[in-house]
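First up is the structure itself, then whatever we jot down about it.
For this depiction, one protein chain was excluded, whereas all remaining protein chains were kept in their positions.
Take a look at subunit A:
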Amino acid sequence: MATNLSRRFSSTIVTKAEPLARSAVNSVGRLLSSSTGQSQPERENAEVKYDGSAKQDDDGAEDGENDGDELDLNKETGEIGGPKGPEPTRYGDWEKNGRCSDF
């Protein structure tokens, strides 16, 4: 059964993408470039509802708003006005906060 089901799917592509490492680097980059100089207060500002744990090494909420720019800019992707949080397609489907809406 295992082989039957899996054999068929060589032609199906699901990209389990890259981003974990990429976003780690960018998160750090963003911290360093942050104009207020303090990463912790910014994070708590952005994520008021979560406990103020230290910046995770993977993609926490990358919130463009906190940069102090007028534009709602996502520094990692260069996107303006985009979805908040991590890249919605990073696992292949379109995801927001855990809910998938396209695949």
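The working rule: a residue touches a chain if its C-beta (ideal position, glycine included) is under 8 Å from a C-beta of that chain, and two chains touch if they have at least 3 such contacts; residues count from 1.
Everything below uses one rule, namely that contacts and distances are computed from a predicted model.
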> UniProt protein name for the omitted subunit, picking from "Proteasome subunit beta type-5", "Protein MAK16 homolog", "L-aspartate oxidase" or "Dynein light chain roadblock"?
Replying inline: "L-aspartate oxidase"
> Residue-wise, where is subunit A in contact with the chain that is not depicted?
Replying inline: 1-2, 4-6, 8-9, 11-17, 47, 49-51, 53, 56, 60-61, 71, 73, 77-83, 86-103
